[in-house]
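Following: one structure in structure tokens, then a few remarks.
One protein chain omitted, others in place.
Naming follows writing order (A, B and C), and every chain is counted from residue 1.
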Amino acid sequence: MALVIADYADCRALTGGLRSFEVEASTVRDLLHQIEARFPGLGDLIDQRMAIAIDGVITQDAHGAALAPQSEVVLLPKIGGG
Amino acid sequence: MSKQRTAAIVNGDPVEFLSDPGQTLLDVLRDELHLTGSKEGCGSGDCGACSVIMDGRLVCSCLVLAAEVEGCRVETIEGLSTGSTLHPLQQKFLDHAALQCGFCTPGILMASKALLDANPDPTESEARYWLAGNLCRCTGYDKIIKAVLDTAAELRQDRKSA
Amino acid sequence: MAQLSYLSPSSVDDAVKALSGASARALSGGTDLLVQVRSGRAKPDQIVDLKRIPGLIGIRAENGGFVIGSATCGAMLSEHPTLSKIWPGIVEAANLIGSTQVQGRASLGGNLCNASPAADSVPALIAARASCVIAGPGGAREAAVETIVNGPGKTSLAAGEFIIAFKLPPRGPRSSDAYLRMIPRTEMDIAIAGAAVSLALDADGVCTSAFVALGAVAPTALLVAEAGQALIGSRLEAAALTRMEEAVRAACQPISDKRGTADYRTKIAAVLAHRAAVIAWNRAKEQA
Partner (left out) sequence: MNRPVKPEDTGTILKVVGTRPIRPDGVEKVTGRAAYGADLHLPGMLIGKVKRSPHAHARIISIDTRKALALPGVKAVMTSADMPNLAAEHYEAGESASNLKDLSANVMARGKVLYHGHAVAAVAATSNAIADQALDLIEIVYETLPHVIDVEEAMAPDAPILHDQMFTAGLGETPTKASNIATKHRLDRGDVAAGFAAADVIVETRYSSAAVHQGYIEPHACVASYAADGQTQVWSSSQGHFVIRGLCAKLLKMRFSDVRVIPAEIGGGFGGKTTVYLEPLALVLSQKSGHPVKMVMTREEVFRATGPTSASVVTVKMGAKNDGTITAAQVDLKFQAGAFAGSPVGAAVMTSLACYDVANFEITGWDVVTNSPKVAAYRAPGAPNAALGVECAVDELAERLGMDPMAIREKNAVRDGVRAPYGPIYKNIGYVETLEAIKSHPHMSIPLGPNQGRGIAAGFWFNIGGESTVNLSINEDGTAIVSTGSPDIGGSRASMAMMAAEVLGIGVEQVRPIVADTASIGFSTVTGGSRTTFATGMAVVQAAEKLVIDLKRRAAETWGVDQDQVVWQDGAAHCLQAGKAPKGALTLAALAGSAGKTGGPIATVVALNAQGAGPGFGVHVCDVEVDPETGHVTVLRYTAAQDVGKAIHPAYVEGQIQGGVAQGIGWALNEEYVFSTGGVMENAGFLDYRVPVASDLPMIDAVMVEVPNPAHPYGAKGVGEVPIVPPLAALAIAVRHATGVRMHDLPLSPSKIRAAIDANAG
């Protein structure tokens, strides 16, 4: 089970205040589907507006990225720059 | 609006051009003579990107009326190198990575040439004050100043050995 | 600029005629005029370039003083072999106008007639008791520099009049001057305040004459007689300098604008006058 950390307020608004939860998923794509199923709207929010850090490495739109059974997945806003 | 004819020497070659009374030397260099190496960054003499040497003096070509250059010698960035041999300043700017976007570079090179023509052995402070009219937003000036001082040293060496 | 025309007369008379037109503007260095024309702040129908008139560019010694052509650029002032020894304050003031590029163009005549309260060379010329030689329809006349500017952008010159040259008076021994200004950067800015001091000392280093002029603290550059008086008879002891600073502050009537507050301008004018006086005094002692 991957541990998902959703510290940002706009995520918590969709998890009913839950800051972390576990999901059985082997890829990011899989993860998004399951999150959307469990917290309607959150999967889409992540897909459109957020980045996903997998075990400390920030990814953006990396649907194919693999998740290990004990992976820690942190949801955070997408990042731009100058 | 009547255009006026002006004759001048640009980069050693005689040129004649027509200009409106309100047109600046920069307008004519860029739009009439197609010498677009001189850049317009402000149009008010505050950035130095349009710097050229006019009868031996460094000026902002955006602050010179085209008609004023009648009979004058104008040197622009396009005339700095000799054929395909770069001027030592151009080479040192490359060696020192003294440019990033390169937009201010032509003006800074012309200003630096005027400096070394007037003062072959400038201190860092003299170089910084001389170039204060040439804004660079990319480099923090560090490598530009190093390139200018290094060129000056090399040119002094050459004179000695010559 | 559709109706704009450009003339470069080669004689004073032709220039006077050309400048008699309603909205003709004299051009010397052009570092202010061209910016104003481009921005639409000035809409002349005729630009009269004075630089091809004999004598408008150049510096010559005359009757123990100097005559400086009004279109002479700042760089030429600093290149002159003796001018900056006798009038270091005037040269350093002129050399503070803009960048190296501007120094190759900007002139004393332009700096004065642009009539900006912050013009760097004007307080130095006033403290030096310099005068202008003015050409016009009624022939030539001479006037003190401080009588030329009436207010921001306004001069006392009549239609057709323009400044041919500046006269710097003869200089005795143990005399010198200095100009300082305050800007936020180290270069390229308009003065928030400026102060020029010109003085003469006797053999014991006592001030026998002193003139203090200020820039950017009033609608025009100011000659502050009380400030000069405060220095006369002193060796710039603390008490004398304090009296001078008080006189300077009392004379300031600055505005608050994007470049600085009135309070700051007033404080800084006194600081600059103090420092300029000390520099001028030390320079004068060297001029034995």
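What to note about this one:
Convention: a contact is a pair of C-beta atoms (placed from the backbone, for glycine too) under 8 Å apart; a residue touches a chain by one contact, two chains touch by 3 or more.
All values derive from a computational prediction rather than experimental measurement.
Note on the chain not shown: across the whole complex it touches A, B, C.
Interface note: of B:C47, B:A67, B:L116 or B:A152, the residue touching the hidden chain in the full complex is B:C47. One of B:S61, B:Q90 or B:T151 touches the chain omitted from the figure, and that residue is B:Q90. In the full complex, chain B contacts the hidden chain through residues 1, 20, 22, 30-31, 34-44, 46-47, 49, 76-78, 80-81, 86, 90, 93-97, 99-106, 109, 124-125, 127-129, 131-146. Of the residues in chain C, those that touch the hidden partner chain are 1-2, 39, 182, 184-190, 192, 258-261, 263-264, 267-268, 271. Touch with the hidden chain on the side of chain A covers residues 5, 7-10, 13, 48-49, 53, 55-62, 65, 72, 74-82.
We take it that only the chains that are shown with their structure count from here on.
Contact topology of the protein chains: irregular, matching none of line, ring, star or complete. Put simply, the C-alpha centre of chain B and that of chain C have 29 angstrom between them. Chain A and chain C have centres, each the mean of its CA atoms, that are 69 Å apart. Rounded to a whole number, the gap between the C-alpha centres of chain A and chain B is 55 angstrom. For chain B in complex with chain C, the residues that touch the partner chain are 1-2, 4, 20-22, 24, 43-46, 48, 51, 54, 57-60, 62-65, 67-68, 70, 111, 114-115, 129-134. By the touch rule above, chain C contacts chain B in their complex via residues 1-6, 8, 27, 30-31, 34-35, 37-39, 47, 49, 51, 73, 75, 98-102, 104-105, 186-188.
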